[in-house]
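A single protein chain has been removed from this complex, and every other one stays in its place.
In this document, chain identifiers A and B correspond to the written order of the chains, with residue numbering beginning at 1 in each.
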Amino acid sequence: MAQVLRAMWTWTHDVFVNFHAKSFAADASEKKTIMAEPTTIGTGTFVRGHIRGEGDLEVEGRVEGDVQVTGTVTIQSGALLKANIRGSHVVVRGAVAGDLFAEHVVSLEEGARVLGSIFAPRIGIAEGALLRGRVETGPASEHPVRVVAAKATVSRPTAVASSPARAASNFMSPPAKTAAMREPLPAAPPPARTTKPLVSREESAALTATSQPVRSPSVDRSAPARPTPPARPAPPARPAAVSEAPKTKKPPPPPVVPALKKGARASWKKKAAS
Amino acid sequence: MATRGPDAVLGVGSKVRGRVSGSGNLQILGTVEGDVSVRGHVTVAEGASVQGTSLEADQLVIEGGVDADVQAEGDIHILANAAVRGRLRGASIRLDEGASISAEFDVAFDLPAELLA
Partner (left out) sequence: MSATVIAQGIAIEGELTSEDDVEITGTLKGRLSTRSNVTVGSGAVVEAEVAGSNVVVAGHVTGNVTAADRVDIQPGARLIGDIKSARLTIADGASFKGNVDMDA
């Protein structure tokens, strides 16, 4: 019986979907696979407002506002953005006035012109790419998303732009922060990578979730048992993956700055595995 | 990279506490605690470190650790194993993925007019 019902449902569903697909396809162009295609802001398009959601985004035109997607954001050559941009990967070949955040990689390629800061575990700036602003390979989630002033429909309040006050003795320690993340990001926050200073990421995630006063950056980074920020409204349970002990593999990195704490070095000196 | 061999090398086990200055190409394989101001090409090799207030050179290749404000007349190239902190200024700054950075990049250029706030 159940099988029959299922078969019937499937049939009905298929008919329904095809019916719509046909009618849509008849007038529109090719039938597109839902969810599979990236969103494209064409060269002749100007979006003033927020672009959010799941999937990849390609910008060839202009955006003034804010961009937060779960997938890869590609800013093509010729694109002009006055916006903060957040994605899992962010590739820039155009011009951006705003901050860039990525869970994994921010890559500025030849032709890129960026006036703003970059926060991502891995950051590449190729020959021919120009940037003016902060560059931080520490945990990206700690940094507040400053709303770039957009004339129109920006509905969210400007986040407190706290100045990264690094503990002097701690290279790469999370900047002291009082700002909470502006809002629940689809999936933007702490990557589920296992090679990052997840501790600090969680720390900040917990911070932002509960708006606690900033804890000293010198908190023992090796404490793996970080509470998954439950209070955090939207983010996927990504921080759960984060609660592992920081990588202790001794990276090749420079003996560097004596001021550098052993733990700090080991933690963000992730090797390859992202 | 330097077009000719380095004029000066601070070897692997060496440690300089103080200022390093002059002209010529310099390769730092050891540790410098102090300022570096060299008219030439400076390389901070992997495993090496420079910690001070300022590191100045014509061109700079960083593969090791630098904790200082960096100023290059020309280009700065930061390789994947580097760890850099401070303010960086140069004609251009190239950054290879994998490097650890906590820095302020200061490169002169203008955004297209439409984006100038």
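The rule we apply is simple: a residue touches a chain if its C-beta (ideal position, glycine included) is under 8 Å from a C-beta of that chain, and two chains touch if they have at least 3 such contacts.
All values derive from a computational prediction rather than experimental measurement.
The undisplayed chain touches these shown chains across the complete complex, A.
The omitted chain makes contact with just one of the residues A:Val69, A:Ile85, A:Val105 or A:Ile125: A:Val69. Screening A:Glu37, A:Glu110 or A:Glu127 against the full complex identifies A:Glu37 as the residue touching the chain left out.
Residues of chain A that touch the chain left out of view are 19-21, 23-24, 27-29, 32, 34-35, 37-55, 57, 60-61, 65, 69, 150, 152-155.
Criterion: only the chains that are shown with their structure count from here on.
Remark: chain A and chain B have CA centroids separated by 29 Å (rounded to whole angstrom). Listed in rising order, the residues of chain B touching chain A in the complex are 31, 33, 44, 46-49, 51, 63-67, 81-83, 85, 92-109, 111-112, 114-117. Chain A contributes residues 62, 80-82, 95-97, 105, 107, 113, 115, 122-127, 129-138, 149, 166, 171-172, 251-260, 265, 268-269, 272 to its touches with chain B in the complex.
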